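Every protein chain but one is kept in place in this view of the complex.
First chain written, first letter: the chains are A and B, and each begins at residue 1.
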Amino acid sequence: MRRLSVLFPLLAALVVTGCSSQSEEVNVYSARKEALIKPLLDRFTSQTGITVNLITGSADALVERMKAEGEHSPADVLITTDAGRLYRAQEENQLAATNSDTLTEQVPAALRDPAGHWYGLSVRARVVVYAPDRVDPSELSTYEALADEQWNDRICIRSSDNIYNQSLTASLIAHNGEADTEQWAEGLVSNMARDPVGGDRDQIKALAAGECDLAVVNTYYLGMMQGGDDADSRDIANQVAVFWPNQDGRGAHINISGAGVAANAPNPDNALRLIEFLVNDESQQWYAETNYEYPVRADVPVSDLLQQWGEFKQDDLPLVKLGELNADAVRLMDRAGWK
Amino acid sequence: MFSSPALRSLFLLLLALALATPVLVVAGSWLAGASPNWGHLSSTVLPSYLRHSLFLALFTGTGTLLIGVAAAWAVARFRFPGRRVLEWALLLPLACPAYLIAYTWTGMLASEGALQQALPLPLPDIRSPAGAGLMLTLVLYPYVYLMTRAAFVSQSAVALEVARTLGAGPWRRFLRVALPLARPAIIAGLALVLMETLADYGTVAYFGVPTLSTGIYRTWFGLGDALAAAQLAGVLLLAMVVLLTLERRARRERRISVASSRAAAPKPLGRGPGTLLAAALWLPVVLGFILPALQLLVWSLPRWRDLAEPAFLRLLGTSLLIALCTALAATGLGLLLIWARRLRRDRPRRLAAGLAGFGYAVPGTVLAVGVVLVLASLDRGLNDLLASVGLPQPGLLFSGTLFAVVFACTVRFLTIPIQGLDAGLQNLSPNLDNAARSLGTASLPMLRRVHLPLLRVPLATSALLVFVDTLKELPAALVLRPFNTNTLAVRAFELASDERLADAALPALTILLAGVAPVILLTRSIRSVDQEPPDQESPHADH
Partner (left out) sequence: MLTIDDLNVRFGGQPVLEDVSLTLDEGLIGCLIGPSGCGKTTLLRLVAGFLSPDRGRIALHGDTVAGDRLLVPAEQRRVGMVFQDIALFPHLDVAANIGFGLDRWSAPQRRARIDDLLRLVGLPGMGARYPHQLSGGQQQRVALARALAPKPRLLLLDEPFSALDAELREQISRDVRAILQEEGITALFVTHDQNEAFAIADRVGVMHAGRLAQWDTPYRIYHRPRTRFVADFIGRSSFIPGTVTAEGRVETCLGVFAGGLPDGAAPGDRVDVMIRPDDILHNDDSPRTARVVDRAFRGAHMLYTLELDGGVRVPCMAPSHHAHPIGGRIGIELEMDHLVTFTPVGPGTP
């Protein structure tokens, strides 16, 4: 038995060293699910010949792993699904400051770290969707107004566990201060048609089924439902309409999926190349067409489906703020009783 | 090897400590002083976490108790149509992880799901604390069923006959004789159920039920406070320790109460009541396995060609490899610790066997992080050491390979062979050892010639249980897997949590089926134990 337990790491080491072959490679720690990122990575490999090694997982678990692995961490690139986690990774000294003209030019300043620790790759907005037969869009205005009494028992929104809601709340704190935001959250909670349950898609389904009249969701979920293969989902998605909040003011709340080069990256050059690849025309178009997201580059057109929703003004709050205020947001949501 | 037994004991204790380090790391988080967020947590969400965790524990505990004990009694005591099949069919829900059942049932009951389309009435939304409790009950009752059935089957007919002569009808016989005698087994099964319930994350997260385990994740990821999260995990750990102690005490009692004379023959029931009973017993199997399996099958059929895809086969291969390695490692280590304690019951060995079983009490992700911390430090240390003497550094040997996943799963499931082999060895009179020794057999030959042949059944069942549990394991694989590897559980989870249930169906179904085969083997080995002749235990106590 003792012999076996020594055999494992040896065998495993063989596997690892065998895998780290002579060819160039880059190691990606991704919080984006494999299906949403692998096609792009495969294209990168076929174009550059650099092998991509991928692990997916929750962003925080990945960051913890990078921290624990320390200077021997094989991570080259960290990809997350929101800005808050990138900020946190930066705070934990897991991201390296990089210099890339390509990235500085193509990624808007508000959507990247000024010192080059991370860059946004694609944009998603958190919008209000409504049932046109029950709600007149003139009744809608801002996120803040969602706490008004007229929406009592009429709103579907997912749990406060979700990073997107936390980021939204953080943005409200940044703009309006904690006291007002806490009041807003309390109002929102009393306006919820049901206790938060399920993901964004569930909120859309509930809206279509009549359980509520408004829902707050990320745009790409709606996009995937409207443009997907499943006929039932399409039907449901077509029953709801998109409203862009705060257009008269600061603009709709957005978030990014982004990436940064790891602090202890063994292949930093390949890492930067990968990130640059992800903001090139092809990749950005892929984000637009296949993932129903908004490209981070202003010059890449959005998909037809998203165009249907119209143009909108984006909140240009530096996304760094979302990360800074995340913990406060969570505590605030706890206090307000947002489950 | 080591010359003196005392030195060997020390080695074993160190081994157990090494296996327990991830747990100790979590438990040790409290030494850093309460996190500053603790005040916030305790005034806002902690009461809710505790309330819901408690509710779930009560709900699941009661549910599994009722189903498990009733099913065990029915199968052990009566003869009715379909009994032979039901005996093992009742174990089938073991093959499925709770969160998969949760996703599947949600899909089935959803407005566009099959059931809702078929029925005119609106079906209730299952995503509530009670719903979560129901899911967990369906998946976990086999633990109680398994243990209780074993107890009922081995109960002496004499005790029940005595009760009959004293005028006790069947109901009273059950309540006053059979049930109390089986109590240690029931408690053991119940403790396992409660530990799994408290540690569950996938189901409660999906259903939106805030419990201690979701709280841990949220505190960690949302508040960014790993310390507070570890401390919450410490609270959970405390509950687990209580349960584990209960379970161990119950197991010790079991040794005394298991009688060894002949077992009672099952009593045949009439057609009517027999069929009714069978139908009632099939219900948990249908709800907990057959319906979800059918739904997954329906969802998978359009994608059946994916089965031959190299990507899928790699997935399957990795999952099976990890499960196999863990089963071997856990069973081997468990055997080593329990057997060594049998040879010499000194304090280090007893402590070692006790410590090694604690991994079960730690929720998956917390354990995984503990493992990362431990193995990564090991790797760093190793690399630094080799660097300092000028040798080439191997990089991440332990934390960056499958070793980490196998290690984490071994730590988590080590309690299964430890319990199983402990129980198995307790059935063997110490005089068997003494007889062998008086005939000139040293310890290792004795292991080979006496213990191993007599422990075949507990060894096999432990290994199978570890295999199945590892296949289902999610958090550890999620956090610890190396590059370009994926397991069925991770794939199913990622897809399902992305609300792509239909896509998740194929890996989910595979987990289910891969878990069924060991479950069936498990039943057959149980049956062979029943048919084995009664032990040689004499009525006189051991000295």
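Everything below uses one rule, namely that a contact is a pair of C-beta atoms (placed from the backbone, for glycine too) under 8 Å apart; a residue touches a chain by one contact, two chains touch by 3 or more.
Not measured: the values here are computed from a predicted model.
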Interface partners of the hidden chain - shown chains only, full complex considered: B
Sole contact to the chain not displayed, among B:S48, B:T275, B:Q426 or B:T441: B:T441
Hidden partner chain, residues of chain B it touches: 429, 431-432, 434-442, 445, 449-450, 453-454, 533-540, 542-543
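Note that only the chains that are shown with their structure count from here on.
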Geometric centre distance via CA averages, chain B-chain A, whole Å: 35
List of chain A residues in touch with chain B within their complex: 1, 4-5, 8-9, 12-13, 15-17, 19, 27, 33-35, 53-61, 64-65, 68-74, 88, 159-161, 163, 166, 195-199, 201-202, 205, 209, 230, 232, 236, 326-327, 330-331, 334-335, 339
Sites on chain B touched by chain A in the complex: 37, 40-41, 44-45, 48, 110-112, 125, 127-128, 205-208, 210, 214, 217-218, 220-226, 325, 328-329, 332-333, 335-336, 365, 368-369, 372-373, 376-377, 379-380, 383, 393-403, 406, 478-479, 481-484, 486, 490-491, 494-495, 497-499, 502
